[in-house]
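This is the structure I want to talk about, given as structure tokens.
Note that one protein chain of the assembly has been removed; the remaining protein chains are unaltered in position.
The block that comes next holds chain A.
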Amino acid sequence: MTRSGLRDRAAIVGVGATEFSKDSGRTEIQLGVEAILAALADAGIDPVEVDGMATYTMDNNPEIELHRLIGGRALRFFSRAHYGGGAACAPVMHAAMAVATGVADVVVVYRAMNERSGFRFGQGGLLTEDPNAFETVDFGWYFPHGLMTPASWIAMFAQRYLHETEATDEDFGRVAVGGRDFASTNPRAWFYQQPISLEDHQASRWIAEPLRLLDCCQESDGAVAMVITSAERARDLLQPPVLVRGASQGAADDQRMMTSFYRKSLTGLPEMGEVARNLYAMSGLGPEDMQAAVLYDHFTPFVLPQLEEFGFAPRGEACHFLREGHHLRGGKLPVNPHGGQLGEAYIHGLNGVAEGVRQVRGEAVNQVTGLEHILVTAGTGVPTSGLILGAAN
């Protein structure tokens, strides 16, 4: 089978979400139910038809419980993708594969979390003491020295990136300023009507040098869900179909989770390069065919090598792309037009996929005019995934 095997075989036909907050006041299960029912209503599909579920390994909600509560009957397909936010696009790929092969007909993808009011990822993780748990033993190389948070792991790469390229920490700030500008006109965004300036970024306090507070995404409560079915079925539903043009997961040489510190070079994201090659090969498209991008922005520094891995800027030169403002409102590649996880909410990247859907439908709050294709990426610094979405002809 060729790499183009999955191109245009499946469509995202419904999206739904809860509000994004700092304290949802309800269980993650309830958030999941609300988002899934909203996504099914958006698609015009009866919940009883859902026969597949896909999510992240980090989601606390059993797919069987959500399926039971939405009134599902039989479940023929369920799958999860690992590596934190690196999973963000993978469940959509799994769902697309399932519906393209007839393994399932209607697959729901979801991510529901009380990441602010419940377990917060950035507080320094806890170890189990099981010597058979790989990740527990692996944390032993970092935690005893105090390198315990996602921000700190990213900072190690960011410092080296600053050393080897012309980028400065102001370029990280340019990413944040762009995201917060888009969020300021997105009523769903936590930072609605709260843009920031580069001076605000430079004045914000250190978290893990060279990362400042405004380089770090939010912590959020909320849920996002979407519905995937075959391209044929999609033609007869309520919404214009959003086709999966390309989908890929990616891990690369000497891959580790958050701490790939032992590679020859630390300035690239080889796992994202793998995703980029696969997406372009499957879709038959290239960087010049993208009118916007949702680039995973848990921390600003990794937006730069993402621009490079996808060919929007030469290697090591993303800073020039940012200084010229191409990522901003009205730029040649608006990045994160919903505000990203810096501005809208941190729903582990699935809210970014939802933005991709809205942009292709032409109904986004900060709609990019003339949009045909949008790139969406998942977590950086971890094994990851990506999607290219486009409208049906």
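We take it that a residue touches a chain if its C-beta (ideal position, glycine included) is under 8 Å from a C-beta of that chain, and two chains touch if they have at least 3 such contacts; residues count from 1.
Please note the rule applied: contacts and distances are computed from a predicted model.
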The complex's invisible chain, by UniProt name, from "Formate dehydrogenase major subunit", "Branched-chain amino acid ABC transporter permease", "DNA-binding protein" or "Helix-turn-helix transcriptional regulator": "DNA-binding protein"
Touching the absent chain when the full complex is considered, from A:Ala11, A:Ala155, A:Val244 or A:Leu350: A:Ala155
Sole residue of A:Ala112, A:Leu147 or A:Ala364 that reaches the chain not shown, by the stated touch rule: A:Leu147
Touching the absent chain when the full complex is considered, from A:Thr57, A:Gln123 or A:Thr168: A:Gln123
Chain A residues touching the omitted chain (full complex): 122-124, 127-133, 136-149, 152, 155-157, 159-160, 163, 205-209, 254, 259, 261-262, 266
